[in-house]
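A protein chain is absent from this complex, but the other protein chains hold their places.
Moving on, here comes chain A:
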Amino acid sequence: MTTSYYEPQDLERFAEIGKDAPELARKFFDYYGAVFAEGELTGREKALIALAVAHAIQCPYCIDAYTTSCLEKGSNLGEMTEAVHVANAIRGGASLVHGIQMRKAAEKLSL
């Protein structure tokens, strides 16, 4: 079995998501473009955030796209790797802090 649910070429077809619901797609892509425009944060900083989020949500298309984008916006591999650690720390921390829920539930049930 060599096929996969994820095909790298599908990223280039992203715009096809506008078929059958063009108005919603237009709203999304306009918003997306506005989010990534230079603002208080630079385009380079936004690409690093996107790279970290892509790892948190584990989207291979976004990882691919924002790895290229980070490199083309002048981030180096040290910065990109640190961004992935930030995503990891938040993900890990978020799981761990929910451990308090577990402890509270266990306390309630326990003698």
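Keep in mind that, in the parts below, a residue touches a chain if its C-beta (ideal position, glycine included) is under 8 Å from a C-beta of that chain, and two chains touch if they have at least 3 such contacts; residues count from 1.
Keep in mind that, in the parts below, contacts and distances are computed from a predicted model.
Undergrad: Look at the options "Radical SAM/Cys-rich domain protein", "Electron transfer flavoprotein subunit beta", "Monovalent cation/H+ antiporter subunit D family protein" or "NADH-quinone oxidoreductase subunit F" and return the one that UniProt uses as the protein name of the missing chain.
TA: UniProt protein name of the non-displayed chain: "Radical SAM/Cys-rich domain protein".
Undergrad: From the list A:L71, A:A89 or A:A105, which touches the chain that is not on show?
TA: Within the whole complex, the residue contacting the unshown chain is A:L71.
Undergrad: Tell me, which residues in chain A touch the chain that this view leaves out?
TA: Contacting residues on chain A, toward the hidden partner: 42-44, 68, 71-74, 76-79.
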